[in-house]
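Showing chain A:
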Amino acid sequence: MAIELNGKSYETDEEGYLLNLGEWNEEVAAYLAQQEGVNMTEQHWEVITFLRDYYNEFQIAPAVRVLTKAIGKKLGPEKGNSQYLYELFPYGPAKQACKIAGLPKPTGCV
Partner candidate 1 sequence: MTTKKFMFVNRKAPYGTIYAWEALEVVLIAAAFEQDVSLAFLDDGVFQLKKGHQTKDIGVKAFEKTWGALEDYDVTKLYVAQESLAERGLTADDLAIPVEVLSRAEIGKKMEEQDVLLSF
Partner candidate 2 sequence: MLHIINKSPYDRPALDSALQTGEGGILFTEDGVYAIAKGGAAEAKIKAAQGKFKFYALSADVDARGLTDRVMEGISVVDYGGFVDLVAEYKTNQSWL
């Protein structure tokens, strides 16, 4: 499968996750968000950036419990809770946010 966007083609798996992390950019992120029905705000981008940094550092997409804890550590307890993250990404913060961030589906996410 592939996404065609402004003359560029992005390969995805059958669930719509980008196959090539290196191809990610804000334009394709905005497109993926739109497909997920997520209206991207500054708070959304903050989580996306966090996830991409996490992946660069540890080479895995964190499970939701781990994401919540790690965000709490970095961005403060008011953001490091599942209620906040589910408000931003109602269909599962790890799953949806990882897709928008161009990461693979998190390990341990079923």
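Picked so that all candidates are chains of the complex that A comes from, given by their letters.
Methods note: a contact is a pair of C-beta atoms (placed from the backbone, for glycine too) under 8 Å apart; a residue touches a chain by one contact, two chains touch by 3 or more; residues count from 1.
All figures in this text were calculated on a predicted structure; none of them were measured in a lab.
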> So which of these touches chain A in the complex, 1 or 2?
Replying inline: 1
>> Could you list, by residue number, the parts of chain A that touch candidate 1 in their complex?
In response: 57-60, 62-63, 65-66, 69-70, 107-109
